[in-house]
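Of the protein chains in this complex, all but one are displayed in their positions.
Note that the chains take the letters A, B and C in the order they are written out, and that residue 1 is the start of every chain.
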Amino acid sequence: MLLLPEDSKSVVEVRVRFNETDLMGIVHHASYLVYFEAARVEWLRRRGMNYASWASGGVHLPVVEAELKYMSPARFDDVLQIETAVTDLRRVSFRFVYRILLGDKCLATGSTKLACINDKHKIVPMSAAMAAALSAGENVAN
Amino acid sequence: MLLLPEDSKSVVEVRVRFNETDLMGIVHHASYLVYFEAARVEWLRRRGMNYASWASGGVHLPVVEAELKYMSPARFDDVLQIETAVTDLRRVSFRFVYRILLGDKCLATGSTKLACINDKHKIVPMSAAMAAALSAGENVAN
Amino acid sequence: MLLLPEDSKSVVEVRVRFNETDLMGIVHHASYLVYFEAARVEWLRRRGMNYASWASGGVHLPVVEAELKYMSPARFDDVLQIETAVTDLRRVSFRFVYRILLGDKCLATGSTKLACINDKHKIVPMSAAMAAALSAGENVAN
Partner (left out) sequence: MLLLPEDSKSVVEVRVRFNETDLMGIVHHASYLVYFEAARVEWLRRRGMNYASWASGGVHLPVVEAELKYMSPARFDDVLQIETAVTDLRRVSFRFVYRILLGDKCLATGSTKLACINDKHKIVPMSAAMAAALSAGENVAN
């Protein structure tokens, strides 16, 4: 079972939208990447990092690898808890790991490796401020 | 300017997700239909109506008409206020009207006409309970 | 019934993808805006206009109004015919109108009004070349 590092973990809540389901009556598997993305934007915000202002300044954190395991379906209107944490912090990349829970039940796990790029889409080292924030716990910035 | 009936109005907040933008750097125009949908599900919930339980019971409210006007772009991470109200309540259909605000600024307006159908996709009259709830103000159910 | 101007009309084929459906088992209503968009990009291409090269040059045609009427559901894997034509051609804006057909059956109609903007998101007059192309029939460019 995937274990998230406790000191890095934040829990972000997402309610499943109607359009995120498919004809199987469950959440479409691509929607989980969207939930992961929403969760990591919020994870960053809770540590004082505003991803939108980076993006408008040309600094991006594109996903370079993603892995997902689907254990049990999510359904329309479910309120999902997305546990999110950072691992594998390096000079130009790091990884977010995720667990999606509905109550006590783990529906899915996953990870995304992100690289830091500039406005010319070249990989660049993270700033010291970014690296520090990525190592911080949630309560540091609040 | 679109005026929403005050006694029917609810305001639902949505934060723009990264994937809802497009290469113009703004929210893609189809995303607004998704915001409208999220807003009306919440509108219904605040009046004691659980759309998910209807849907799992085979009662649906498909969109049969939609209209949108885009005045000013929304951007990634914006927290949008979606004003939502019901109008034109009839035996088998009604209309939701919407205004999307960012602070004081109205970014978009729209409406969706919904019909009531059963699990065989046939149009059917709304139940008395549904019609009553659709006429109710937000505070009635709380 | 919506009638498209014959001399402007192109027919673009789209196959419904699995993720475009929702838990009702039919195509989600927001997907039709995506089909319209795919159809007008192809409409432009058939008249010698490459929307991607405009976009990379900072010229955009954002949707400023949209209207949709849904008559009958589309389903996964359906091959839809999207009839597309230009109307209401003006100095800074014009309208695409659409009919979505499955065989002989019209499933939906709609229109989108587009404005011409520059890379600062300011409305600007269309170039003469663009205006000419928007008035052209499909076979002119081929």
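Heads up, the rule we're going with is that contacts are C-beta pairs under 8 Å (C-beta built on N, C-alpha and C of every residue); 3 or more make two chains touch, one makes a residue touch a chain.
Source: prediction; values computed, not measured.
Q: Among the chains you can see, which ones touch the chain that has been omitted?
A: A, B, C
Q: Can you work out which residue in A:V11, A:M49, A:A66 or A:A131 touches the chain that's missing from view?
A: A:A66
Q: What does the interface between chain A and the hidden chain look like in terms of residue numbers?
A: With respect to the unshown chain, the touching residues of chain A are 23-24, 26, 29-31, 33-34, 37, 55, 60, 62-70, 73, 121.
Q: Which residue numbers on chain C touch the omitted chain?
A: 15, 17-19, 34, 37-38, 41, 50-52, 55, 75-77
Q: Touching the absent chain: which residues on chain B qualify?
A: Contacting residues on chain B, toward the hidden partner: 18-19, 21-23, 25-26, 28, 30, 75-76.
In this section, only the chains that are shown with their structure count from here on.
Q: Indicate whether more than half of the residue numbers at the chain A-chain C interface occur in both copies; give same if so and different if not.
A: Because over half of the interface numbers appear in both copies, chain C and chain A meet with the same residues.
Q: Working from the CA atoms, figure out how many degrees chain A turns to land on chain B, in steps of 5.
A: Between chain A and chain B the superposing rotation measures out at 180 degrees.
Q: Would you mind pulling out the distance in Å between where the CA atoms of chain B average out and where those of chain C do?
A: Computed value for the inter-centroid distance: 25 Å.
Q: Suppose each chain is reduced to the average of its Cα coordinates; what separation in Å results between chain A and chain B?
A: 28
Q: Mind checking the centre-to-centre distance between chain A and chain C? Centres are C-alpha means, answer in whole Å.
A: Roughly 34 Å separates the two chain centres.
Q: Can you list every residue of chain B that touches 2 or more other chains, as numbers and ranges?
A: Residues 34, 37, 55.
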